[in-house]
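What you see is the complex with one protein chain gone and the rest in place.
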Amino acid sequence: MATSKTVTTEHTRRDFLYIATASVGAVGAAAAAWPLISQLNPDASVLALSSTEVDLSPIAEGQIITVKWQGKPVFISHRTKKEIESAQSVKLSELPDPQADSDRVKKGKDEWLVVIGICTHLGCVPLGHEGEYNGWFCPCHGSVYDTSGRIRKGPAPLNLAVPPYEFTSDKAIKIG
Amino acid sequence: MRKTALLIAAAALFGSVVSTQATEGHIVIQRQPWSFAGPFGTFDRAQLQRGYRIYKDVCSACHAMKLVSFRNLAQPGGPGFSEAQAKTVAADYKITDGPNDKGEMFERPGRVSDHFPSPDPNEQAARARFNGAYPPDLSVIAKARGVEAGLPRGLIDIITQYQEGGPDYLYALLTGYGKPPAGETIGDTQHWNRAFPGHRISMPPPLSDGQVEYTDGTPATVDQYARDVAAFLMWAAEPHLEARKRIGFQVMIFLIIFAGLAYYTKKKVWADLH
Partner (left out) sequence: MSHSDFQPKNPALQWIERRLPIFSMAHGSFVSYPVPRNLNYWWTFGGILAFMLVVQIVTGIVLVMHYTPTTAEAFDSVEKIMRDVNFGWLLRYIHANGASMFFLAVYIHIFRGLYYGSYKEPREVLWILGVIIFVLMMATAFMGYVLPWGQMSFWAATVITNLFSAIPGVGKAITQLLWGGYSVDQPTLQRFFALHYLLPFMIAGVVGLHIWALHHVGQGNPAGIDVKSDRDTIPFTPYATVKDNFALICFMILFAWFVFYIPNYLGHPDNYIPANPLQTPPHIVPEWYFLPFYAILRAIPNKLMGVLALFAAILVLAFLPWLDTSKVRSARFRPLYKQFFWVLVVVCIGLGYLGAKPAEGAYVIIARILTAYYFLHFLVILPVLGYFETPKPLPKSISEPVLGKNGAAAGIGARAPEKN
């Protein structure tokens, strides 16, 4: 019969082996599970379309176009001087979601408004050049947005979201 | 003992059957050295770039490669173009897009997310252009062709990890043009090729010495072109080859260690039974 000292050492050595095997097994299981989770993420072809480049030169002053970005509609409005002025002259305290127009456009490029065309109420696509402020009007539940895409009336809680974008040249932008 | 004798007898029987068939019109494809062969194989970036030149300047006139995207040129494990270079490559191509707001299809410069456009709008148009022959899409051609290994070579290939039958065949094909043997005739719409099954191929010899200029000093010969474009096509067919082998090595090491631990665990657990 083994001495108690040997028994204790054997227990420790045996336990170490079992712990080592189980840990290595756990690491292996995690490593094997990772690709199964990762494949759910957008694949390379979707990621490639994660940004959209838009040439602004064909858009006339006063015109709003809709482009698709990441499957969502994006309104690009080439604003007239009147539209810019009415957007800039609003008192922020009047706005349900206060935000200055200058915070919603690029510096020196305030004739260009780029907003995601999804109503912040329940997700319908608002209609351009409609509504009391000549901005957008959402036909689903009557939300009214101004020429800066900010919510003015109706159930929508927030302004139309501004997507990440930047000017790649004077007349072109890259969204996303 | 009896069992072994039986197995050897069976193998000899089949071996003899194989060799009688092997000599009748059997095409032998030579195996070539490839940088991406073996467990630690990788693509030679410069070779992939040269191979891409060959595809672009020679093959793309007739062959599509629609499963490959311009962005693949810039991804790791490939020819190693930069994002900007891939964008330039894409922009040189005209891609049909649409319909526009008028309902018409239109052409625009390629974007990096586009796939390589096909030289013909569809298979029928291609066949009309080439007397009924269809230049196959080259996206997976390096995996769609192979080399018959027979026995026992086929079993040895499991150990040596031979997966380069496609590139070996493509190299043999591109360098295999020649005159038909004495007594055999061939029409003018076909060409005699040593490697092609049946030896009569509709594709005229696509490569000739000095056809494409290599700027890095690599010899501009048919032999080199064939190697480079075969390597490029292997990448086109298996863009994740390098990652696969790299992860494979990690997995094998892990499993061997794990097997060792599992073995000793088993031995330890079973030790107290006797």
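We just call them A and B in the order they show up, numbering each chain from 1.
Everything below uses one rule, namely that a residue touches a chain if its C-beta (ideal position, glycine included) is under 8 Å from a C-beta of that chain, and two chains touch if they have at least 3 such contacts.
Everything quoted here is computed from the prediction, not taken from an experiment.
Here the missing chain is touched by one residue of B:61, B:186 or B:256, and it is B:256.
Hidden from this view is one chain, which touches chain B at 2-3, 6-7, 10, 13-14, 17, 20-21, 39, 67, 72, 136, 139-141, 143-146, 151, 157-158, 161-163, 165-166, 197, 237, 239-240, 243-245, 247-249, 251-252, 255-256, 258-259, 262-263, 265-266, 269-270, 272-274. Although one chain is not shown, part of chain A still touches it, namely residues 35-36, 38-41, 43-46.
What we mean here is this: only the chains that are shown with their structure count from here on.
Chain A and chain B have centres, each the mean of its CA atoms, that are 41 Å apart. The residues of chain A lying in touch with chain B in their complex are 14, 17-18, 20-21, 24-25, 27-28, 31, 44-45, 48-49, 53. Against chain A, the residues of chain B that register as touching in their complex are 69, 71, 75, 111-113, 254-255, 257-258, 261-262, 264-265, 268.
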